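Let's turn to chain A:
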Amino acid sequence: MTDPSSGLVVRSLSRRFGRRWVLARVSLEVPRGSALMLLGPNGSGKTTLLRCLATALKPHDGGATFDGVPLWPERHTLRRDIALLSHATALYDDLSARENLSAWARMGAYDADVDALLARVGLADTGARPTRDFSAGMKRRLALAKALVKTPRLLLLDEPFSALDPHGRALMGDVIDEILDRGATMVLTTHHPGLGARFCPQAVRLTDGQVTWRGPSSEAQVHAGDA
Partner candidate 1 sequence: MTPETVGSGVIQGGWEYIYAAYALSWVMLIGYTASLWFRAPRGGEE
Partner candidate 2 sequence: MPPIESLPISPGAAVGLVALVAIVVANQRAGRTPWALPRWEHAFGLVGLCTILNGQYMGLFEAPRERMMGEVARILYVHVPSAWLTMVVFLFTFLFAVAFLFTGRKVFDQLVEATIEVGVVLAILLQCTGMLFAKPTWGMYWDWDPRLVSTAVMTLSFIGVLTLRSLVVDADQRATWTSVGAILASTSMAVTYYSVQWWRSVHQMQSSPDTVAKPIVLVLRINAFALLFLTVWFVARRWRIAAARAREDEAPPLPEEVLA
């Protein structure tokens, strides 16, 4: 085991909606600079777990620390270092890609080279169009560029490869590699263990909000069918 004060440590994290425990006693560790793959069927709590780790949701029991800092109590400072990429892109449909990125960068006082970021995700030519006209895959790429505005130390990816064509997947993979090379810690969810295994040495399976399997990603394929 690595030093618990470095990286992401989740201890018995639980969250409910109404009377239903969507997450129950989830414990896991992701060493700093490493990546973890979250597997599990729809409704197993993967997205809720990511939202708890992103400090969008307050855990009702247990909690998590990042580099020894408790997530929820210190959320106001930690949020600068955490990026969440999810289905909710948090983009303004009325603004163009470029306007979106520069508006978000300014609101967070992040130094970002907007044109370079757009080029990085392959949207340099469409930067002036309102994002309302974008396809799901293009919105995904733009959301990725938005996450890059932050240079996150903790990157949370909710099904990063969905809605992307093969080219987009390759691009997403490159960007993930790049962020990992910078020493970021990462958690990603996916339904395709094969896609995530490239980045994540370890995997965890959630079923009904509980951890039902953990092990090396290479063995995850075997367990994919039991969902």
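Criterion applied: all candidates are chains of the complex that A comes from, given by their letters.
Points to keep in mind about this one:
The definition used in the following text is that a contact is a pair of C-beta atoms (placed from the backbone, for glycine too) under 8 Å apart; a residue touches a chain by one contact, two chains touch by 3 or more; residues count from 1.
Bear in mind the structure is a predicted one, so any value in this text is a computation, not a measurement.
Of 1 or 2, just one candidate touches chain A in this complex, namely 2.
Chain A contributes residues 12, 14, 16-19, 21, 24-25, 27, 60-61, 207, 210-214 to its touches with candidate 2 in the complex.
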